[in-house]
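Here it is, the structure, as structure tokens.
Complex shown without one protein chain; remaining protein chains in place.
Order as written gives the chain letters A, B and C; numbering starts at 1 within each chain.
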Amino acid sequence: MEFDYTKEQYLMQGSVSRFFQEVAGPAAARGCYAEGAQFAHSIAPRLAAQGVLGAAATPELGGSQLTFLDFALIFEAAGQMLLPYPLMENYVATDLLMRFGSEEQKAWYLPRLAGGEILASVAWGSPARPWSGEGVQALLSEGSLRLHGRRTFIPFATVADVLVVPIQSKSIAGTLVGLVDAHQPGVEVMPLKSLDGSYPLDLVELRDVELKPEAQIWPGEPVWDWACQVGRTALALEALGAAERIFAQTLDYVKVREQFGYPVGRFQAVKHAAADDYLLLESARVASRYAAWCVSEDRPEAGLYSALAKAYASDMARRVTGDAIQLHGGTGFTWDGDAHLYFKRAWRIASQLGTAPEMRELMAQLVIDGRTA
Amino acid sequence: MEFDYTKEQYLMQGSVSRFFQEVAGPAAARGCYAEGAQFAHSIAPRLAAQGVLGAAATPELGGSQLTFLDFALIFEAAGQMLLPYPLMENYVATDLLMRFGSEEQKAWYLPRLAGGEILASVAWGSPARPWSGEGVQALLSEGSLRLHGRRTFIPFATVADVLVVPIQSKSIAGTLVGLVDAHQPGVEVMPLKSLDGSYPLDLVELRDVELKPEAQIWPGEPVWDWACQVGRTALALEALGAAERIFAQTLDYVKVREQFGYPVGRFQAVKHAAADDYLLLESARVASRYAAWCVSEDRPEAGLYSALAKAYASDMARRVTGDAIQLHGGTGFTWDGDAHLYFKRAWRIASQLGTAPEMRELMAQLVIDGRTA
Amino acid sequence: MDIAFGKEQEDFRDRTRQFLQAVLPPGWGTSRHPYPQTAKEEEELGMWWERTLWEHGYAGLSWPQNYGGQGLTWLEQVIFSEECARVNAPVGVNGLGKGLLGPTLLVEGTEAQKRRFIPPLLAGEEIWCQGYSEPNAGSDLASLTTRAERVGEEWVVTGQKIWTSYAHLADWCFVLARTDASAPKHRGITFLLVPMHQAGVKVEPLRQLTGEAHFNSVTFDGARTALENVVGQVNDGWRVANTILSFERGTWIVGRHAQYMREMDALLQAARDLPGTGGSAAQDSYFRQRLMALWSEIEVLRFHGYQVITQLQTKSQLGPEASMLKLYYSEMHKRFGELAMEVLGSHMPFSEGLESVGAGLLHRAFLGSRAETIFAGTSEIQRNVIAERVLGLPKDDRH
Partner (left out) sequence: MDIAFGKEQEDFRDRTRQFLQAVLPPGWGTSRHPYPQTAKEEEELGMWWERTLWEHGYAGLSWPQNYGGQGLTWLEQVIFSEECARVNAPVGVNGLGKGLLGPTLLVEGTEAQKRRFIPPLLAGEEIWCQGYSEPNAGSDLASLTTRAERVGEEWVVTGQKIWTSYAHLADWCFVLARTDASAPKHRGITFLLVPMHQAGVKVEPLRQLTGEAHFNSVTFDGARTALENVVGQVNDGWRVANTILSFERGTWIVGRHAQYMREMDALLQAARDLPGTGGSAAQDSYFRQRLMALWSEIEVLRFHGYQVITQLQTKSQLGPEASMLKLYYSEMHKRFGELAMEVLGSHMPFSEGLESVGAGLLHRAFLGSRAETIFAGTSEIQRNVIAERVLGLPKDDRH
């Protein structure tokens, strides 16, 4: 019985954390608010050099063959430092290729993903229903698949080179996952004004876009389900990281900020808010750890517990980051304070890949209705 | 613009309050827990003498022709003193007869209801769905109506003389309200072990019970809707009274109970809980006042705002009485402390005549779906 | 109990509606209207609104006519506030002048001060900002350190004030400054009126988390004002500032209700358009419950408003009830903003542009409401006030 990360995993987190403090952090996040998604490009080479890109790939393909558990603490660190780069999408694309891709696909994509030469994103959202596979249809035309439709909620799509897109095909009666070249004709990226400016989300319209066989992964359904589970768990870990970081800053602040002749942290209202937040944080920590274990070990209950962790951690992070604004007082309401950056990130994460109510509905179908995962 | 009770209404509340302190209060409530519904009989003559029974009736019929607004503060006082008597049911029966009854019905029932000679209850609940009119069917047999079915959630049914029962009749395709003699053959009262022992609720089974024409009120639907609105508003007021009373006791307690060398009321956690509870209390006060005005003035929005008041006040009362247990510490968990009597009363009220979610669903049908009341 | 205004007031309401319809552009108040997008546009609109109100006789409704007011009662002010909120009328830039400085002057000012300052304030010719908070004096305002010294026939003011809304537009600032450093902290503070257009005043914008910059930091570095620009007595400024003119707050409540209900209507419309778990969010019982719980809370604010109006007819001002109302609406509005974002679901991050729901109104409520539980007394402070002054719990000597 060992419900904890290993010493090596913590050590790696420590070194990546220090690195993220240099390339990311609140100042970088503000930079991304100002510059937009382009910012991700500027830090990609350093991320690659540090070895955090393409991590799931084997060493021959440029990666370091890290399991999800190995990488879990890195997601947490990315959350702590508001990393303005689609790291989760990079991990998902990489691991997806490792697990489901052809040898040719691996050989072409993985070294480039690991080297930061190309930027991958995942077309998570359907305009009609979040995270469902709907929205893009593939039509068979003269022997080749042509894509039509739109997906939304795509991180950093304006600077992405390849988009992982779930595709439905009535003509072939199946679902596939496509690796869509974002620079192809017919791919139109529409930037959206997004609340969390350090992690822009965009809309992509596909108009008669060719999808060559070498960019197809069949069958798509298990791949997409798997991607959602991995994505949700990674988001839970990022939410945890974001919340714990601003919580720590808040503790530091209330220890020194004085009002009425005492540090405000001496007042019971502040103490009790902090204690409640801490409890939520530590609970989200074990929830996301358990989900990470399920996902990493390919447990059948990974769907259930990734949903639990996503819902729990995003509820927690919204509350804790909101309290951080309140406990920072007026400073918390300023742009120059860090609290709002974390607050907006927590809310963005909460809205992504299924909201907390959607996650709980998914759980209810398994737990209450007894549907099988 | 005068959103307040009149000075006369407050004066009457004051005198009835003092009277309730004598006949009711926590000690009497404990008596009712021990003795059961019978307790209500023992205080009926004094209630009648004080003039709180049959209040809606005209003076010739033994009442004092009080409007609902006149009586609203009396319901509040009844809540404060945990009155172990179905006062709300007495008021509903009386006012129902005044509004919808025949002259004969008024002449027979009202003086007896006002004099406390007979005890009236209302068969509020349907086993299948709370507060709906379903459960009892009337069959036409040899020219007379025979009742079959069961109702539940009937306060003090074991000692009631007359039961106001909503009745559906497929054979005559309509709904009526019956004044069922509880001592008639075929009426079987089954006492239930109820959490709020100071306000027992029972189940009644009707097996081929004759309902003579003079005990019928047609058409029943508007009568039953009206009764539910009045009942809900009265319950909101009782919940308000119960909560404000134990809240006041709690304030007194935390001002004197010392721990760590100070009255516990000096600690911010206690202060803030008290402030939040106070806010809820005062909000429930204005919500139930507004509903009382709507009901008393027969406003078309009475359905909406009686539901609002019922939901808001019962949510408030459950929270405030629960906090009272917590703030009383160990004492709050004892039988001899008063807090649990109020807590159980608040929860019983919340479950009666539609729970808070049911009330909000009713509101949603009006506000969101735009159905008309 | 009689929940209605008198005929005179209802006539005033009709006239106000006509006025608002006449002066506001067509389509104003609907979600499709092109509202100002930048802070500058908003301020220009706010300036125009101040002048428009003045020109049409809606400035200082309850203020005495001899200082330029309309000589009506606060009932008209309540109605005006409600009607403005109902149509989402612009927000003027002189809110602190009208809400705080004016009423303070009317009670505490000298005849000369009233004649000098109130007419241009109402006319929108002189804009006011408030110099109370400091970087180290927020909730604990009385520990402020900005000081004023008498030098000849002038006061010389030095120190930094923050959270001063519209300071960059303001002509005057009403400032709390320490004039006797040796006195206990609540004594020795003086209420001063300081002109903004002078060398010793530096205004720097403070950008808020909403991205806008309505607040400023104001640095007084030897700023000067004439000796007579003291309101009340020297060293008595704490009392002057706390002359609770909270009936102003009472009149605002009704307006707040109208504003929140307008936001709720937008949210209900969004819920009808957006998906829930099966069907629209408006059909989803989870959201129906939460929407109706909040709808109830907004309505309860209306009832609180009636209560306040009723009280003000006999008492002339609110006491600590003001803390209760502030706590109520600010915490509720914060929850409203959160619920709105939950209803938006995956659309939540898109505050503008293609995917925006409700023309950004809900996002403004969501972000803006975070300030309401902090400024003008945090929720924590309001709870202390309620517990100690209303409920009589033992005071903690530390505040």
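FYI, contacts are C-beta pairs under 8 Å (C-beta built on N, C-alpha and C of every residue); 3 or more make two chains touch, one makes a residue touch a chain.
Nothing here was measured: the structure is a model prediction, and the numbers come from that model.
Visitor: Among the chains included here, which ones are touched by the excluded chain in the whole complex?
Guide: The chain that is not shown touches these displayed chains: A, B, C.
Visitor: Of the residues B:Glu258, B:Asp298 or B:Asp369, I need the one that contacts the missing chain.
Guide: B:Glu258
Visitor: Tell me which of A:Pro130, A:Gly241, A:Gly265 or A:Gly303 is the one touching the absent chain.
Guide: A:Gly265
Visitor: Which of these touches the unseen chain: B:Ala29, B:Leu203 or B:Leu251?
Guide: Spelled out, the listed residue whose C-beta touches the missing chain is B:Leu203.
Visitor: Which residue, B:Gly36, B:Gly51, B:Pro111 or B:Pro130, contacts the hidden chain when the whole complex is considered?
Guide: Answering carefully, the residue with contact to the hidden chain is B:Pro130.
Visitor: Which positions on chain C touch the chain that was left off?
Guide: Residues 276-278, 284-286, 288-289 of chain C touch the chain that is not shown.
Visitor: Since one chain isn't shown, list which residues of chain A touch it in the complete complex.
Guide: 1-6, 69, 251, 254-255, 262-263, 265-266, 268, 270-272, 274-276, 278-279, 282-283, 286-287, 289-290, 293, 305, 308, 311-312, 357, 360-361, 363-364, 367-369
Visitor: Which chain B residues touch the hidden chain?
Guide: Interface residues of chain B facing the absent chain: 125, 128-131, 152-153, 190, 192-196, 201, 203, 258-262, 267, 269-270, 318, 322, 325-326, 329-330, 332-337, 339-340, 343, 347-348, 350-352, 354-358, 361.
Keep this in mind: only the chains that are shown with their structure count from here on.
Visitor: Where the centres are mean C-alpha positions, what is the separation of chain A from chain B, in Å?
Guide: Spacing between the chain centres: roughly 53 Å.
Visitor: Any idea how many Å lie between the Cα centroids of chain A and chain C?
Guide: That pair's centroid distance is 39 Å.
Visitor: In chain A, what residues contact two or more other chains?
Guide: 267, 269, in rising order.
Visitor: Among all residues of chain C, which ones touch two or more of the remaining chains?
Guide: Where chain C meets two or more other chains at a single residue, that happens at 380, 383.
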